[in-house]
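So the structure is just underneath, and the comments pick up after that.
== subunit A ==
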Amino acid sequence: MNLEDWYRQDRLPHIYCAGCGNGTVLNCTLRAVQELGFRQEETTFISGIGCSSRASGYTSSDSLHTTHGRALAFATGVKLVKPHQHVIVFTGDGDCSAIGGNHFIHACRRNIDLTVVCINNNIYGMTGGQGSPCTPYGAITTTTPYGMHEQPFDLCKLAEAAGANYVARWTSYHVKELTEAIRSGLEVPGLSFIEVMTQCPTSFGSKNKMRLATQMIDMFRENAVLKVKADRDTAAGKPLEPGKFIVGEFVRRHNPPLGVEESK
Partner candidate 1 sequence: MKTEIRFSGLGGQGIITAAVILGRAAALYSKKHVVQTQSYGPEARGGASASAVIISDDPVYYPNVTNPSVYVIMSQEAYNKYGNNAPEDALMLLDPGFVTSRPVCRCFEVPATSEAKSQLGKTVFANVIMLGALLEATGIVTYDALEHAVLDSVPKGTETNNKRALAIGQELVRSQL
Partner candidate 2 sequence: MKLVINDHRCKGCNMCTKVCPYGIFQEGARPGARGYIIPVLDHPERCTNCRLQKFYGRQLCGMCQTTCPDQAISWIDEQPFEPHKVVIEY
């Protein structure tokens, strides 16, 4: 199947704002799926509610656009009934870690064979830019007009601690690495969690001195620290500078997964 066939061409152009990174993440996900040679009828995309979750509406295969935060629970049902189905979940930072936080940690604990692509744009985009559990400390949003005064989640550490078999983080700037990570996630049995730091110029950037999508991409390029370098720095006693974040593959392990068809 060609890459273009994985898009619902009759639904494009999509509803995302100009410069929104969701489209980029969609590209990387579909490219990974295409490279692996999956067939349409054996692939299912599931998503919750939010900008990120509209992605499932643009993929050309069976797709389930569900309720806020519950995508992983729906996906659990699909996967347990049809274990040979490749189930990919699109979720966002609010969807996954606020309203869906409990489903998220339990899906990781069960280590169910799903691939979760979490588009983390640090904000609730669909409702117009409210603070999320992943809004950085000090950032301005419509519900944190004086700066976010709570600490954000580190979703990758959460997924790792909860038991996911594969955990990685990239940004919408690192498209090659992201595609590779989603590919790995699809190949590793058990729950694969790929967090993608993504720009939301409309709601997040405009309030935080990054009106242009390209400015946000520059920010990702400058602040993303490769895991190997971060590890080296840590060993040398150098802490991560404020505002920087680590990208790379954090976990790849083979704990017993759920929802994998036993080989006959």
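The set was built so that all candidates are chains of the complex that A comes from, given by their letters.
We take it that a contact is a pair of C-beta atoms (placed from the backbone, for glycine too) under 8 Å apart; a residue touches a chain by one contact, two chains touch by 3 or more; residues count from 1.
This is a predicted model, so every value here is computed, not measured.
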Given options 1 or 2, the chain of this complex that touches subunit A: 2
Contact set on subunit A toward candidate 2 in their complex: 4, 7, 12-14, 16-24, 27-28, 31, 172-173, 175-176, 179, 201, 212-214, 217-218
